[in-house]
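Missing here: one protein chain of the complex. Every other protein chain is in place.
Right after this comes chain A.
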Amino acid sequence: MTTHPQEAPAESGPLAVRLRGIGKRFPGVIANDDINIDVRRGTIHALVGENGAGKSTLMKILYGVQPPDSGTIEVDGRTMRLSSPADAIQAGIGMVFQHFMLADNLTVLENVVLGAEKMHGIGGAARAKIREISDAYGLGIDPDRRVEDLGVGARQRVEILKVLYRGARTIILDEPTAVLVPQEVEELFDNLRELKREGLAVIFISHKLDEVLSVADDITVIRRGTTVATVEPASVTSRQLAELMVGSELPTPQTEASTVTDHVLLEVRELRLPDPAGGRELLSDVSFRIHRGEVLGIAGVEGNGQSELVEAIMGMRPGMTGRILLDGEPIGRLSTRARREAGIGYIPEDRHRHGLLLDAPLWENRVLGHQTRRPSARGGLIDARAARADTRRIVENYDVRTPGIEVHARALSGGNQQKLIVGREMSGDPVLLIASHPTRGVDVGAQGAIWDHIKTARRAGLAVLLISADLDELIGLSDRIEVILRGRLVGEFDPGAVTPEQLGSAMTGAGQDSAGKETDA
């Protein structure tokens, strides 16, 4: 089943990238250790591995962001020293990071030419080039849209376009599908297959093993910093892959006996949110209830009002009208802090923007959002000792892989950052958990563990508003699913009876009208 890269690959096309013996250490951590990978031209090569296995680190090395401590990199047969992304771009390597790096307030054109002004200028020629690339690979991107108006799927395509614009022949995508719903994933994969046909090489990191199996030509498994195997998708199942990665079985979310009570915990009535720019309402007439012990799932293509809904409930959106009742008490006028103190836990969709202080130690990140409550604070003072102790508890219980609680959040891998946030928001026994993509970027093993934590809390009466792009997660965890489309709740489904396909078509508005895509492109 496995072929080690040292042995000649079965069908050896020309190699786009050849990594040998790559090693990289951080204080207290060996991120990469003797990594060997061959990426053939005209293929999609997937990298899989647990959170913190060293995938992002390896790709940053290949992209020249960090130097390796040891090992050699060959690009198109030539040994390279890549000491900056500029070198990597020169060598025809491009990267789309795990966390997007677009400037929201600029247009697509401006974002694309930023730093590459020399190539085609910043005006008409650049615009024409962008259109040309967009058409050639079916990306469907309008160079003059502002990035903040784009959905995640479209932003993703802008990132890819940015890389192609710089002449990349090898493209690295770090967890590109984590934020996409199935339809968008399919579109992305079509784009990738197009790239592959044009002779590009794509390296792609994902935790979603089924996707990996469907799109990749080769799969390399990284475990604790080292390559343990390179396999062909035809020869493995996702279960076998997971075992290679973590040595554990693939979890399936399974709703257990319902714990829904008839005690309404959250009631949202006629929530509306006007568009500050004067467009169509971002939320119109949204009403629902969540009972104690119930999980309400919200399904929708990203950009249809999910973020606005969550932020309105958290008190972060001025201009909202309507009523929000928590356990019978109106909270619609309370500050974000008061809402948190009333027992709302909040897992934000964008962990870097809303969830973490990247340059603060983990224990201070434990305090964030809980700075008025025990154990983080005592009176007006921060209780560093208790916060540290509780951080250790979270690190332990949620399996956050870190050399210690004094390291900065930035030093954690994406998935481990997510685990820390989930652990933090589940602490202090919240009565309501607002979870936006709670397992985004988390590996299969940790995903199962987070689901278990949520289920356990639900049994004890936690109400959960769950937003997720992962339909399996949504169906497996929810007691009820509402579909959101263009700011409205357009249909309710029983997760026991609905299939992902049915949900998918409801999410795009198929059957009602076909305008669902407009929000995304």
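In this section, a residue touches a chain if its C-beta (ideal position, glycine included) is under 8 Å from a C-beta of that chain, and two chains touch if they have at least 3 such contacts; residues count from 1.
As a working rule, contacts and distances are computed from a predicted model.
For the chain that does not appear here, its UniProt entry gives the protein name "ABC transporter permease", which is one of "Methyl-viologen-reducing hydrogenase subunit delta", "Phenylacetic acid degradation b", "ABC transporter permease" or "Fe-S cluster assembly ATPase SufC". When the omitted chain is restored, the residue from A:Val29, A:Ile133 or A:Leu485 that touches it is A:Val29.
The chain not shown here is touched by just one of A:Gly332, A:Pro348, A:Pro375 or A:Gly423, and that residue is A:Pro348.
Note that of A:Leu15, A:Val65, A:Val228 or A:Val490, the residue touching the chain absent from this view is A:Val228. From the options A:Arg197, A:Arg337, A:Arg374 or A:Arg459, the residue with contact to the chain not on display is A:Arg337. Summarising the interface, chain A meets the missing chain with residues 25-30, 33, 50, 52, 69, 223-226, 228, 243-244, 246-248, 314, 316, 335-341, 346, 348, 353-361, 364, 367-372, 377, 380-382, 399, 401-408, 445, 449.
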